[in-house]
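Only a portion of the chains appears, each positioned as in the full assembly.
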Amino acid sequence: MDILSIAGIIVGFVALAGGNFLEGGHLESLLNGPAILIVLGGSMGATFLQVPPAVFHRSMIIFIWIFKPKKFLLKAQIKKILNWSTLARKEGLLGLESMVSKEKDTFAKKGLQLLVDGNEPEVIRECLEVELMTKETLDLQAAKVYDALGGYCPTFGIIGAVMGLIHVMQNLSDPKLLGAGIATAFVATIYGVGLANLLFLPIASKLKTNVQSNSHAREMLAEGIVAIAEGENPRNIELKLTGFLDDYSK
Amino acid sequence: MDILSIAGIIVGFVALAGGNFLEGGHLESLLNGPAILIVLGGSMGATFLQVPPAVFHRSMIIFIWIFKPKKFLLKAQIKKILNWSTLARKEGLLGLESMVSKEKDTFAKKGLQLLVDGNEPEVIRECLEVELMTKETLDLQAAKVYDALGGYCPTFGIIGAVMGLIHVMQNLSDPKLLGAGIATAFVATIYGVGLANLLFLPIASKLKTNVQSNSHAREMLAEGIVAIAEGENPRNIELKLTGFLDDYSK
Amino acid sequence: MDILSIAGIIVGFVALAGGNFLEGGHLESLLNGPAILIVLGGSMGATFLQVPPAVFHRSMIIFIWIFKPKKFLLKAQIKKILNWSTLARKEGLLGLESMVSKEKDTFAKKGLQLLVDGNEPEVIRECLEVELMTKETLDLQAAKVYDALGGYCPTFGIIGAVMGLIHVMQNLSDPKLLGAGIATAFVATIYGVGLANLLFLPIASKLKTNVQSNSHAREMLAEGIVAIAEGENPRNIELKLTGFLDDYSK
């Protein structure tokens, strides 16, 4: 559970609402239906046009990673790989066959299967690298969907504001309404800049970091499986893999 | 058929028109001939000057990919490559000769021809890589034509707005016309920012993604053809190529 | 002759002048001596300071490429290389000696000379690659001179506008002159943004694309010459080189 994500959303919105309250502003003055329609509708339209269906679909699935990041426990993984290595030394690579069906992660499963089939280390490395790149590319594209939303929001905020100002300008005859009209127009700007900076851009960043640490973990896994295929001893494998741990995991 | 592209265009324009309507604005107040001339004419002029004729021509051709993306069905392609591989094992590489004329995709055709001619795997790889890079480079340049349009539109929107404001400023004597004049000037901004963000920039992004997945599919094809040339068995080829499938295609 | 470049310049300026006319503005109101001095003078000063003399000089020379792009006719080049290859097979590499003096392009001349001198293929490749990189680096730097101009123009447009506004603000006492003063100030913005987007930025882009296709053609030439040095047969050389053709050249 990524508490920091939840804290971030709460802190951001409370700060804005609180600041507005302390300045003496009313919350209602920040609520405006047409503005939210222009900003969110425009941004979603642009994003739909920009993104291939498969990528859009994937971006819905990985959304949950913001709160529940897909975690590869690196230390646990190293232990697992070392077990495989010991098993392979005792019973040969075929001894890993029972592990294949037990393994849940599809990437590790493929690696194990490649091992059991007795492929050359170089073939295993190539296969796993292509798999890793394909997965990473798709997930990064999916994370960038939120970047797209975050990029379009402020521009549609500006469009909303200018539309509002045009409306105001055409009714200059009644100066009493002038101020309120401009105020309404400005709300679109706040929606655009606020949604982008409080939600979409940080979300895109968190997802991209998550995708990259998934790749980091898969690289470690691939390195370990290739080392087993090369028949290296468990001691050396452990030495190599601990380099993938950052100072926290150690 | 990329339904999402069509949905995106509709959602975007409906959101803007709807927001404007709900705010009490009239659609006519957003229509302005000179503004569209300045924004579209200026952007097209700049883009003509920027782009070589061959690239501009290509950008017209790939425009249709926004709605009908050129799809390489990866799974079907793998099946095809495995068929070739089995055929080559049975009848030798010359047995693929009949396939060459049947193949429609020019890239796959060239690869097959290279196989049938009995070239070294390394030569085949090099030839296909050069071909892939040349095709990708041109198509990416063509996709970026829409990036160029999307980049120039807002700046010409600003030029249109400033021109309008200059016109207004010179007629300050009649305050009644002031508001309407400024409103007209602002319309150019909306055209510039709107066209860029509702159409040109998302289109450029979708085309670029499409070009990249074409390259991804061609890389798989090249990998498969080189593997046939190296005489690998169909089982191993399948293993290698399935790595190119993302989780959707599987 | 790159007709599109000329069309682009005409379309852009006509669109802006036409839009201004249709809005009821006068062309004279867009003419302003001090503004053009500030924008062009400032941008040129900044560019002089930024660019080494040799690069500036080169940028003047390649300017003509906008209208007369330096074209390497790839198909004709391939034919030429195949002729060399056949000649080398018949009469040995020394048979190419008569070609050296005939060749006009300095890059091809150097490659031929390296062949005739009987250098190792690896040495030829290295020499040509260094030559290619040096030429490309200089030409890209020269193309970026126009990027620099296009980057500075809008900022000096803003400086011109702010200077004008300062002047206006100090004479607030006479409201009649206010509007006209502000209008004059805005003209600098139009000059800055307009010159950058109608001329300098598109020119820089077109030149950069041209430089890159020159490099592409030289890569093909180098590949062909190295292949001759390696004694490959003309059939294989043709196969390799056609990959460099894009779909238009074929």
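In this document, chain identifiers A, B and C correspond to the written order of the chains, with residue numbering beginning at 1 in each.
As a convention for this text, contacts are C-beta pairs under 8 Å (C-beta built on N, C-alpha and C of every residue); 3 or more make two chains touch, one makes a residue touch a chain.
Here the structure is a predicted model, which means the values were calculated and not measured.
Total copies of the shared sequence across the full complex, per this structure file: 5, with 3 shown.
FYI, only the chains that are shown with their structure count from here on.
Taken as a contact graph, the chains are arranged in an open line, each linked only to its neighbours along the path. Counting the residue numbers used at the interface between subunit A and subunit B, under half appear in both copies, so the two copies meet with largely different residues.
When chain centres are defined as mean Cα coordinates, C lies farthest from subunit A.
Subunit A and subunit C have CA centres that are 39 Å apart.
Chain centres here are Cα means. That of subunit A falls 24 Å from that of subunit B. Annotation for subunit C: no residues touch two or more other chains. The touching residues of subunit B, counted against subunit C in their complex, run 33-35, 37-38, 40-42, 44-58, 110, 114, 117, 119, 123, 126-131, 134-135, 137-138, 141, 148, 152, 155-156, 158-160, 162-172, 184. Partner subunit A is touched in their complex by these residues of subunit B: 2-5, 7-16, 18-20, 22-25, 29-30, 66, 69, 178-180, 182-183, 186-187, 189-190, 193-194, 196-199, 201-203, 205-206, 209-210, 213, 216, 223, 236, 239-240, 243-248.
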